[in-house]
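For this view, one protein chain was removed and the others were kept in their places.
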């Protein structure tokens, strides 16, 4: 059984998942989708990039769309608790022999970039430029009314190993899916720093690849409205899975694919988890309500397709989990 | 006690309340409110008028904003079941000695205009130009997402008398507010033709004046969103009453005032009433849940202010009803 | 193309769909499902039957569960506009050579039972016993908070023929699904009397069989809550299809199966249709948004399984419609 031991004094203090950049092949097409359809706010635009955020976010961006020859995902961005945490992190990565480097990144200042043991690129920062929040600028609400980036989910070829790494950084396990039987390999894990179900989830599969990023929305009706909008504006095929209720996390959800194939989740109504003695919840891989409380299995694409991280090769999973697929 | 006798064979067949025109003093200011804030769809614009409709309506307009030196209300528009009903109506009005005249009205064709016994101007038509419905054009939904005009509410100086007139036209009583005691004067009445709580409501007061028009919206969250939008876009003072649940009709509601002072209600979730043996529901004037199920009284403005009908003088009510006012 | 001609003066006046009885094999098990889980109100219980209604309904029952050796459906019940309409209907059926008989039915009085030309049993009545409405007895709301019976949907082996019969009774067509091409056979039709999308829908297939009955609920969140309840109380396998948005009707829906296999829909937010010149909407059989606006096809069971009418043999459909099935 996975440990639930909470490391109160981690080697450096990650506050939460913060932002990510996605490589897209057509900025105009991507903007039409992310801004006009999903409803994210465009904060800045350059020749090669579009910076977006949710209505609640006072940081400059939680999503960067950057022009690339092929779709891919950039570093997963995490905010740390102070500038000195970046130095502690560099020290930690050095001691572990993990690639890392400091960079000055536009709008977010001093940034530490590193590869985790699975080769997944992450970046840490403390100070991002601030902008006025839009939470009470209700006239600009549109699409699904995304409020804030909530979490990342990645395909991990070795869920147990990657989980152990993030647990050592002070992430805490909230739920996990496990094979039945004496071996009981873990097929998926939900890990948090900020006090809800997750900042980072790991899904067994060829990786590292980005499975999805997720935005928090006010409630289920925002998700239903997004379905209605997408179905009637040419994005019918981009509705991949849902809406539904997750068994894991209890959140109401929808998965959509952008024109470049990146997967975005809209997510609402999970629960709080900040207690140090919070106990993780186990789900059997064979429980049909794990993926969707109402029993609908996810489509094959959801299990197999993801965004490669730029410059990071992926490798096959250590084992194949026996999941229910809607074929 | 009011009769609930349903006249199955009325002198002419009114289908439902359909549209109204409001005189406004500044078309640009009115459009900003009705289109951008409330979310009605502008179907046509002329030099002196703006034609609007809800997303469900396939008729050309349910609201006409016309440039006038002073704010006022035009004829209350009702749709009849066939062109021949207009002739039957003219015959009826002639027999009753009520002023009436035929007009060709833009977009709505042959129209019979008349004054009811209280002097209130109404108009009847059968064929209005049709437009594509917007019900599944979800990307254009905004504001409160008004779907369709639901009803009119008017100040009547003689509720009982006006009610009797409309009952004779085949309107049916669904709910009414009555003084307690042996006299039991009726202070308000809800009358329908289309099968829900009302097409026309009568409120005791100086009249005839338009108390409000109401648009149906999909649900309470649309109304909450409109409050949020109005409160943060300079229309805080235009939020007059609500949101809340009506005791009468059981609908969830909000009343707002446009920049010219016309009152609009947003209304959702009443109940069906088409049974000929449907029995009207009596409310005592002293029941605090009548106006708002949750007990909040309406403000004084709600009881006293209304839109005069152009060219129609109003007169004092026959009696003053003892209503609860939030002062 | 189907006619939209509204018959204003039908041979007899049907007001709306009203009630149905379902034969169930275990009354206790059925009650646990319909009352405790779906949330219908049990109005009366006898040795062999349970009478239920929605919170808005003032009639004694809209659903009767009766003990039977095998699951089946009874007569589809329609309310007429007056007692004399029953005699007009008897006259009409006699002239058409259709089986019919008068019966005294408990709680609903004088009732005319007949077989329509497809052999489907229907019953007409005017006066049912009344009960206090529960609409504002909010503490008793539970399950999906069903408000009222909205419509029936039946498998018809000859949709065009059955549709023509009900059109001749004054039913009006609102939407229909049609094959593309020169023949253009109609595979499904939605017909109403009461002023919304339907009282009766016809689906191409072996019949006559009851496809489903539908209750109106206040909004989508009531349906989501029912999914959550059913998924966690042993009824996971009884969630058959949805929740989703219908392309046809624009309603938000869910289909569930009771322990005896009868299909119930929960339905909300369609649109009004009482205009005599309301034009029906055509959907191509190949449009994936017809069944579900968001593109998810219905499962095979939804196309094939239905409740036989007691004593009425079913026969194969005249043709097989090429529908999208989720297999």
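A few remarks follow.
Order of writing sets the labels: A, B and C. Residues in every chain begin at 1.
Heads up, the rule we're going with is that contacts are C-beta pairs under 8 Å (C-beta built on N, C-alpha and C of every residue); 3 or more make two chains touch, one makes a residue touch a chain.
This is a predicted model, so every value here is computed, not measured.
Put simply, the hidden chain is in touch with A, B, C once you look at the whole complex. Residue A:56 is the one among A:36, A:56 or A:179 that touches the chain missing from this view. From the options A:11, A:117, A:170 or A:195, the residue with contact to the unseen chain in the full assembly is A:195. Of the options A:105, A:135 or A:325, the residue whose C-beta touches the omitted chain is A:135. Chain B meets the missing chain through residues 220-221, 224, 227-228, 230-232, 236-237, 239, 243, 245, 252, 288-289, 293-295, 326. One chain is missing from the display, and on chain C it is touched by residues 36-37, 136-139, 141, 219, 221, 225, 228-229, 231-233. Mapped onto chain A, the interface with the missing chain covers residues 8, 13, 15-16, 56, 58, 79, 81-82, 126-127, 130, 135-136, 147-148, 194-195, 218-220, 247, 250, 269, 271-272, 274-279, 293.
Methods note: only the chains that are shown with their structure count from here on.
Look at the contact of chain A with chain B and you find the same residues on each copy: over half of the numbers used there are shared.
Comparing the CA-atom centres of all chains against that of chain A, the greatest distance is found for B. Among the chains present, the centre nearest to the common Cα mean is that of C. Summary of the copy comparison: rotating chain A onto chain C for the best CA superposition needs 180 degrees, to the nearest 5.
Inter-chain spacing, taken between the CA centroids of chain B and chain C, is 32 Å. Mean C-alpha position of chain A lies 44 Å from that of chain C. Taken residue by residue, chain B touches two or more other chains at 136, 219, whereas all remaining positions touch fewer.
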